[in-house]
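If you scroll down you'll find the structure; I have some questions about it.
Every protein chain of the complex appears in place save one, which is left out.
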Amino acid sequence: MAALLSVRGVGAGYRGVPVLRDVSFDVAPGSVVAVLGPNGAGKTTLLRTLSGLLPLTAGTVRFDGQDLATVPVARRVRLGLAHVPEGRGVVEELTVAENLRLGGLWRRDRADVARAITQVYELFEPLARRRGQPAHQLSGGERQMLALGRALVARPRLLMLDEPSLGLAPKVVAQLMAVLSALRSSTGLAILLVEQNVRSALSIADTAVVMALGEVVAVRPADQVRADDTLRRAWWGSW
Amino acid sequence: MDDPRVRMNPAARGAVAGLALLAAGVAASYALPDRLFALGQVVAWLVAAAGLTVLVGLSGQLSLGQAGFMATGAYAAALTQNALYAAGFTVAPPAGTSGRFAAAAGPTAAGWTLPVALLAGVAAAAAVGALLGLAAVRMRGAYLAGATLVFGLIVTPVTVLVDALGGEQGLRVHVPRAPDPVGSAVGEGRFRVWVALVGAALVLAILTAVVRGRWGRDLRAARDDEAAAALVGIPVARVRLGAFVASAATAGLGGGLYVYLTGTALPGYFGLTTSLFLLVAVVIGGAGRLVGAVGGTLFVVAVPIVTTEVMSAVDASPALQARLAGNAPLALLGLCLVLVTLATPGGWSARLGRGPRRVRIGWGRADQGRSGRLDLGRPRAGRRGDRGRGGTGARPPIPDVRE
Partner (left out) sequence: MARFIFLTIDGLATGAVYATFALSLVLIWRAARIVNFAQGAISVAAADVAWSVGSRVGGWWLGLLLAPLVGALLGVLMQRFTVRRLGPERHLDAIIVAIGVAMVVQAVLGMVFGLQYRPLPAPVSQTVLTVGGVPTLSPYKLLVLGAVALLVVGLALLFSRTAVGLRLRASALAPEVSRLLGVEVERMTTLAWGLATGVGAFAAMLVLPTGPGLHPTAMDGVFITAFTAAVLGGLDSPVGAVVGGFAVGLVLNYVTGYTDEPNLAPVALLGLLLAVLLVRPNGIFAGPTIRRA
């Protein structure tokens, strides 16, 4: 099966300072890929490059066969590529409902957007309860739900999440991972998950991309990484 | 100081700059005998422009009301001059002179009253600058620009409100005339330009010396990265206030000189257009560059003269010609302002930065690597940037809490 997302030799940086170097990996449709690595490995930079917020200095990114080099950021979600950024990016001054609506504004099929929003409310009950409230009143876990729900309204094919478990209690993290896994099973959504929380990420991932210092050091099936002690200790000590 | 190629010490540099201006000015006063008034205007304005370029370029404070401080200095000088004259500090009038300054009957003010009046002007402008500055130092960007704009716009209303200031007709000022041997040899007009030149040369010398010294360095550091500057012990608010007051003081001198050159104090001399033209002079010359301020002022004074000449050559009705000629300078200078600002990517540092060790002048964010490397050996603290009170420019990806 052809890869949904194909990353080849990607380099990127900030104002002349290179951060990523020669990054290559694939995301197959319907699979979950976890991007792991210590702080400063370039994981966030990678996602920002994939969604176009940061320009490529080298390599190509193909989504569903299409080269993304000429596709501006705002157009990528139309192709099916959604990015939930670091910090969640919930627009605090807008209400929960407005945030969700925002996720679907680009779509022409208003009926399906309405359906999607209803599904999000069903999936995340706290959001339904707070739909008229401004987003700054939400807790960390609720904001994560909102950010996720907002991305889902666009009916993406690949969902990129940057450290969704950040600042959340373990129970909430477990629920989050369960939701992601369920989404993958029920809708065939592919997920690219950047995580510091290695254990949670590996619990739902099919493949692990391990990064350090801006480079990919390994691409392995997740259960291999789970099981292999030497691999783990080499890069993180222990977890 | 930072640049190993600079061999002269600041004081020497200042002296050179001042003397150069004097020499150039005296030469010009002989080369362009019909343009003495324009020359005088250049000199008076360049004093104000010099202060403004330091304020805008080195301190990063945008003031749209420089003419307001000129007016303050002008009227203070005018009132002082007239008061001294009325108090009887006069001398017998010199022998008849020609041109604009044709002899009027009666005694004229004693020569020493002029420096006193000018100093009064400087002091008044500095005082008002300190008052406004106390509020200004806490403001950034658009807020400061707006406040100084409003300040500049109260000049004409205030002259109307306060009877002693003479309203829109202005005040006639009893300025001293050139003393006898010199006056007839050189001409009253030329003499006045020379006196103004001395004042301007002094200001230029002082500013040149000072901006290369510690104060200039502190200014630039405070402009580029307030937090880091404060960490290093620079009293940011005081430094900014100092720049504001200095700029106001120079404008005050410029205003006083203008009164001396014309013998009158008119609110129309110190309106919004003057403030804007001074800003254009600063921008065209490169904000922060004193030499640029001189060149920019020359340009800004020359443009109306040139356009009038060009327009009179155009074949059109006098009314239309007047309309075109009257508005052309404003259009041209506005266009210059837009084009020059657009053409310099990342501010002026790209144009001015020469050589790796030179302290780069310009604005833009310090941590963007474009301007102002703090040569104080300190790591850069979190950057706030030029911002109005309401917000900030681009932020790092980590959310940060506002005050």
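Each chain carries a letter (A and B) given by its place in the written order, and its residues are counted from 1.
Methods note: a contact is a pair of C-beta atoms (placed from the backbone, for glycine too) under 8 Å apart; a residue touches a chain by one contact, two chains touch by 3 or more.
Quick caveat: nothing in here was measured; it's all calculated off a predicted structure.
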Touching the absent chain when the full complex is considered, from A:V19, A:V61 or A:V77: A:V77
Omitted-chain contact residue, chosen from B:A110, B:V182 or B:A328: B:A328
Residues belonging to subunit B that touch the chain removed from view: 60, 62, 64, 132, 135, 138-139, 141-143, 145-147, 149-151, 153-154, 157-158, 160-161, 272, 276, 279, 283, 323-324, 326-331, 333-338, 341-342, 346-347, 363-365, 368, 385-395, 397, 399, 401-402
Sites on subunit A contacted by the missing partner chain, in the whole complex: 51, 53, 73-75, 77-78, 82-83, 85, 87, 89, 91-94, 98, 101-103, 105-106, 134, 136, 150, 154
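The rule is simple: only the chains that are shown with their structure count from here on.
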Intercentroid distance (Cα basis), subunit B paired with subunit A, Å: 55
